[in-house]
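Yeah, one chain of the complex is gone here, protein chain that is, but the others are all in their spots.
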Amino acid sequence: MKKLLLGTAMALLAIPALAAEITVGAANVSDYLDPGRDHSNVGSQFYYNAFDTLIGKNHDTLELEWKPALATEWTLVEPTVMELKLREGVTFHNGEPMTADDVVFSLNRMYQADFPPYQVRQRDRLSNFEKAEKVDDLTVRVHAKREEPLWETLLNLQQVMIIPEAYTKGLTGDPKVAEHDDFEAFSLAPVGTGPYRITEFQPGEKVVYERYDDFWGEKAPLDKATVRRMPETASRITALKTGEADIVTNIAPDQLALIDADPDLKHEGSATALFHVMIMNVNHPNLKSAKLRQALSYAIDRDTLNEALWLGKSVIPSTHTMKEMGALHMPELTTFEYNPELAKKLVKESGYDGAEIQFDAFPVYYTNGVLAAQAIMEMWKEIGVNGKLNVTDKWTGNDTTMMTRSWSNPMYFADPFGSFGVMWAPGGPSESVGRFNTDDAYKATWEKFRFSKDVDDRKTAYVELMDRIKQDPPVLPLWRPFESWGMKSTVNWAPKPGHIPYVLDFRAGSISLAGS
Amino acid sequence: MADIPDTAPSRLRLPRLGLRDLWAEADSIQRIAALLAISLALAALLAPWIAPYDPTAQSLLSRLRPPVGFERFKDGFWLGTDELGRDMLSRGLYGLRLTLTLAMLGACIGLAVGSVLGLLAGVVGGIADSLVMALVDVQIAVPFTLIALLVVAVFGADIEVLIIVLGVYGWEQYARIVRGEVLKLREMPFVEAARATGASQARIALVHILPNVTSPLVVQFTLAFSNIVLLESTLSFLGLGVQPPTATLGSMVGIGRDYMPSAPWIVMVPAVAILLVTFAVQIMGDWLRDRADVRLRGR
Partner (left out) sequence: MLEFVALRVARMFVTIFVIVTAVFFATRLSGDALDFVVAPGMTEEDRIALTAYYGLDGTTWQQYVRYLGAFMQGEFGLSFLERRPVAEIVAERIWPSLQLLLASVGFTLSVSIPLGVIAAVYRQSWIGSAVMSLAFLGYAIPNFVLATLLVLIFAYTLNWLPVVGNGTVWHFLMPTFALSAYMIAGLTRFTRNAMLDVLSQDYMRTARAKGLAERVVILKHGLRNASITVLSVVGLQIAGLAASGSVVVETIFSWPGLGDLLVESAIRRDYPVLQFGVLSVAVAVILINTIVDLAYTWADPRLRLARA
């Protein structure tokens, strides 16, 4: 009976034995696919297979090791002008050759954005770039406004992956003009130059990749990869067992034992390059006192939480830093620590009157998010703070009434500017909504940190910034969460250390299937 | 066999019998249900005194311990611990308490609103009928989960909001049942007779019709009661139930479901409690219904 049912079911599922195909069960699938406008954790899973940047990166290592990609060489011809030579013979998935025009179009749609979703990304990370221009068919120049210490990093971003000009403009309306509707249409039918074509995209449900045989680099190892939304944890794990999925995403640490107990399955994981953080509204009447906010931070025993909720596999940072940041990785700083006695003392000194301190948390978005929030409420109770948990899907970070909440601070690129810098810049997303204040001194230090050509100057400035954060804290990085993927034992895949978080990299050298 | 008067069942009273007689005529399942209902109610009532621990007290390093009799059992935590090392027994007792409160309040609100509107529609007719039925149409046409979602989204997931949401649940079913029965009964000889003797509409509604719809209403009430328990758990499944760390049986199931394969007791303890509650309520509902129906008692 078992054999019969199984056999029939499997035959109906139609998995040909010879082709190298996999199915990925993902907790979430993007609602749109446009590398330019996207910076969500859900979206970053999908772009690397189908799109290329001008400058590539060796993702096998934490070191910043740049590689030629769509550009074969690049030189700084003036302090603010980078000239890039384009690779010959690159074609887009629709068969069109890639030219300097496509590159200029792709970059300028971001640098000189007038489509609102692009404008948002332009402002938060690309604002130092003026324009891209064509020199000849295989040469382009990129102009920065000020000298840029992070050229390669910022030309390696997902947001400046290259898309085809003629195809995009021709999607709706006038084929000579890039209308907003063209960009909307592109995000439903994306075309790039990567080793896989996206042959089917059901927003929010399914992405199908097929090998692109005319790819300029090493051919893709898989014939086909299907990423399907499977929102329930138990269903994802079950899908591995029934053979309906070969890889599944977002397995909480508590579920890993189930996977490890099955000899046909295994898990891979890493302490992802992002921080789950607690943010505090420095301007809320209940939290005006820096001492109280320090206390809220000192009260949280992150090591015990790591032990209890993450099997000890997450990384607890002593300051806002990550080892990916090379020379600017500064683990020697102690900006954040656990000290309940000090916390109690600070609560007293702050004149805290027992007012309710609300902590907002997303219900499912962050692994262990609600569990950690409940534990934090208990830890606050220990130091005499009356915390109240409010679980909601709403992003309350823009409300002036928000007191504290959980959030994540991803490493958008491997530099402190790509993580702390994006969120806590003067006039940036935290200050402009009124829950963080900067002054001229902070601004001056920030400028030094962002634009100094000298690494030591940048480090000195960063130390000062961290000290400011310690004295008057708006944020506490909780941990780099240990995120895991479950998979069949026959699948050789693991997240690579050089990627931004959550990338599903199925390029050559990143995945192989035993027996195919 | 009792003689059934053919002309006079215009009032169906619940025959007043002593508890002892009730017990004597109950079958064994009904007796079990009654005992169960009493013990569940007692457990809920006495939760603050009989729960061994504070239901929100965590012990982070003793998470996910199984109930007594299994490996890794932690002494004193008879039903195991949950995902934050809280005592399942204590959480279950407090959860039961809140669940029963929510369901009782919700079901009563629904019953009151629904029957009044249904009576109004059926007995008064005309514009009142049209208005009530228009409301019923709207309520039926929009999935209740969505209504609940929107209400919770607008007003927040406070307990008071939840009670109102759960109270709104099912009113249209009572209204339709009452109205339907009224339409049927209106043509019955005893109602016509009452009307002929000049009884007022209110009198007809209260004296002649309401007692006759008791039986479907009791059944609907028991259904609604257990439905509300389930609805609350569905809302928790969708992340819209009571706010943690407060727990209801439904939210324990809804939030704990990810642990079903790895730590099944987290789901099974509250799920079994839900099962017992609905079992007791429904069997008693059937029992009441059968007893209320004099005509059946004769057979």
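The first chain written gets the first letter, and so on, giving A and B; residue counts start at 1 in each chain.
One rule holds in what follows: a contact is a pair of C-beta atoms (placed from the backbone, for glycine too) under 8 Å apart; a residue touches a chain by one contact, two chains touch by 3 or more.
Remember, it's a predicted structure, so these values are computed and weren't measured experimentally.
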item	value
Residue touching the undisplayed chain, where the options are A:E133, A:E232, A:E268 or A:D303	A:E232
Candidates A:E73, A:D393 or A:D454 - the one touching the absent chain	A:D393
Selected from A:A20, A:L188 or A:L328 as touching the chain missing from the view	A:L188
Listed residues A:N58, A:T199, A:T242 or A:S489, member touching the removed chain	A:T242
Touching the absent chain when the full complex is considered, from A:A20, A:V81, A:V120 or A:A166	A:V120
Contacts of subunit A with the absent chain, listed as residue ranges	2, 5-6, 8-9, 12-13, 25, 31-32, 39-40, 116-117, 119-120, 123-124, 184, 187-188, 202-205, 228-232, 234-235, 237-239, 241-245, 393-399, 407, 422-423, 427-430, 432-433
On subunit B, residues whose C-beta touches the chain left out of the figure	6, 27, 29, 133-134, 137-138, 140-146, 149-150, 153-154, 173, 176, 180, 183-184, 187, 215-216, 219, 223, 226, 230, 233-234, 237-239, 250, 253-254, 257, 260-261, 267, 271, 274-275, 277-279, 282-283, 286, 289-290, 293, 295-296, 299
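Heads up, the rule we're going with is that only the chains that are shown with their structure count from here on.
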item	value
Separation of subunit A from subunit B, taking each centre as the mean of its C-alpha atoms, in whole Å	46
In the complex with subunit B, residue positions of subunit A that touch it	232-234, 237-238, 252, 254-255, 257-258, 304-305, 307-309, 363-364, 370-371, 374-375, 377-378, 389-393
Partner subunit A, residues of subunit B touching it in the complex	56-58, 60-61, 63-64, 83-85, 157, 239, 243-245, 255, 257-263
